[in-house]
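For this view, one protein chain was removed and the others were kept in their places.
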Amino acid sequence: MSEVIIPKDELASFVGRLLESYEVFAPVARGGMYLFERISAADEADLSYKNTRLSPKGAFLPQSERMFEFTVAPGKEESGILKEAPKEFRERVLLGLRPCDAQAFKLVDVNFITKEYTDPWWARRREKAILVGLGCNEPRSTCFCTSTGGGPFSEKGLDVLLYDLGESFLARAVTEKGEQIVSFCSGKAPGESLKSKARELEAAARAKIRKSLPVDKLKEKDLLELFNGKFWEKIEFACINCGTCTFVCPTCWCFDIQDEVYKNDGDRLRNWDSCMFPIFTLHGSGHNPRAQKVQRVRQRFMHKLKYYVDKYGNGVACVGCGRCVVSCPVNIDIRRVMEVMTAEVCEREE
Amino acid sequence: MENPYLPSPVRIEEIITETTDGALKTFKLVFLKPEDEKRFRYLPGQFAEISVAGKGEVPIGIATSPTEEGFLKFTINKVGLVTTHLHNMHPGEIIGVRGPLGKSYPWDWFEGKNLVIIGGGFAFTTLRSSIVYVLHPDNRDRFGDLTVIYGARHPGLLLYKEELAAWEQRSDINMHITVDATDDPDWKYNVGFVPTITKEKAPSSENAYAIVCGPPIMIKFTLPILTELGFPPERVIMSLEMRMKCGIGMCGRCNIGTEYVCKDGPVFTLAQLNQMPNEY
Partner (left out) sequence: MKEYIPKIREIARKLLEEEKVDAVLGFRKGTIPMMNEPFMARSASDVDLLYWDSNCGINLANYLHKRKEKIAVVAKGCDTRNIVNHIVENQVKRDQLYIIGIPCRGMIDRRQILAMFEGREIEEVDEDAENVIIKGDGLSETIPRVEVLQENCSICIHHNPVIYDEMVDEPVEEPDHVDRYDDIKAIEEMDPEERYQYFRDIFSPCIRCYACRNSCPLCYCPTCFVDESRPQWVGKSIDITDVMTFHFLRAFHCAGRCTDCGSCERACPVGIPMRLLTKKLEKDIRELYGYEAGMSLDERPPLDTYRPDDPEFFIK
């Protein structure tokens, strides 16, 4: 696959050319943090970021999305009949996302694209998207992607991988779609010295990730034994049952469906939801299979680290981005939970 | 691309109040578009999302049998926002149906087997579907003996009373209707809890499958009796309820361990449930 050099002073014109043909999503600095958002001007994209506070999943699964629209006007023939909310699905480029987040999309695909059903919105957006990743020269202290099947320069799920070489970016096409993007760069192919610099960056970044977690052990563990473990009570104590971990997470896909009506016009919406919230599983009868906080905390970790592993044989549903570690208000650290879950029984009793 | 979230519009043809407390009504629904009806191929045990524009959706077991053509029936308990609204609707109004969803009872396993159907309360809906399906002339020879034990708290809470009475008269089905208690002097059937009646009638486990649907307390006390009668957990079939939204295994709320009740269930064998976390 081809490789080209994009000098940093030409980045804006490259992004400008992308904007002429695609919807472009990129990291933008907003209100003291970075978010992954759709940009309308080349200079909004800021590739000097470490990572975005929220994952880029909103590009495919917006926090709130109109699914259908309807009227409830009495006497109208179409009253009460749902119609698809009109949407445009243009080709889009996700520029400069981190490799862990690209890997996350692949993990989430198995939920939304199955042999029985396809989620039309996720699938269409995914199909139309070109993912241009930005390798991580400086992984954060909370990063652990190398434990979860990725790496700071992993190409998993990406169409193009960018190396930040200081003065320039090296762009490597990973897929045919990626070639399309690389062809937008007017730059020349990298010489051997830049290529070796890229390799050095990659090795140096890997070495910076100090945390190594034995997540492979999870598939060997007995599901019910983990489920019934005493350790959940210690893990859950501090949890305040907010939805922060689930909302910042790139692999949390759960959603709610809600109808909203204003006067006679209504929408059926889907909104991000969270297994941390008691009403997530509350039956109409009042019964709640996960009424207790400990059950909900267990659900989140078991889903990511055991149910997903067993159901799809696809590894853990965690890419080691560390967002939940950074954002949890009470410092519940999934790395610690992984250690406890993968430890031998006696240790797990703490 | 087919949109699995889009309900098919249906007209409410008829609303039947089933129980004396008025909490259960059966809705007879007719598809507005023939192609939607054609596409809606189902087997007893499956469910659908009933959609009311502006209120939302509820997952409800299909009470009709595929042998009954031209309409669908759903018996709906008045519980929450959507079902309360449905109870206030009238024939002629338009709602939506999305499905069929979930797995049916394992009808291929049942071929040539005796069936023991045990139900309690308003969970009888997909059991009605099953009984009608088995009794249909096209199907009756595919299955062995059919035994039904169905109970409610009192006679006024029994669903499908006319059909129950008709089944009582037939020779190709062993009906055991029961109520927890009644002061009706003309009550002709059993009095006693479902587990007690099950024990008393002692349907044979020989070459048989049991399907059990009902409130948790009924299930709790019926399962040991089925074990006593010799039903192995692989041949005890249950149907679970969960809060659901998407109904197609995507929204994430109805899982028990690795299994989504909406898509991998709602029908499970007791053997499967024994391997799953006790979280339902």
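Residue numbering begins at 1 within each chain, and the chains themselves are lettered A and B in the order written.
One rule holds in what follows: a residue touches a chain if its C-beta (ideal position, glycine included) is under 8 Å from a C-beta of that chain, and two chains touch if they have at least 3 such contacts.
Because the structure is a prediction, the values reported are computed rather than measured.
Of A:S2, A:Q63, A:S183 or A:N228, it is A:Q63 that touches the chain left out of the display.
In the complete complex, the residue from A:K50, A:K76 or A:R199 that touches the missing chain is A:K50.
Taking the complete complex into account, residues 80-81, 84 of chain B touch the chain not shown.
The chain not displayed touches chain A at residues 30-33, 48-50, 53-54, 63-64, 138, 140-142, 237-238, 240-244, 246-248, 256, 258, 260, 269, 271-272, 274, 277-279, 325-327, 329-333, 335-336.
By definition in this document, only the chains that are shown with their structure count from here on.
Distance from the chain A centre to the chain B centre is 39 Å, each centre being the mean of its Cα atoms.
Of all residues in chain B, those touching chain A in their complex are 1-7, 9, 32, 51-58, 79-80, 83, 93-96, 241-243, 245-246, 248-258, 263, 275, 277, 279-280. Contact residues on chain A toward chain B in their complex (touch as defined above): 67-68, 70, 72, 79-82, 84, 111-112, 114, 116-120, 123-124, 223-224, 227, 253-259, 261, 266, 268, 270, 273, 275, 280-285, 289-290, 295, 299, 302-303, 307, 310-311.
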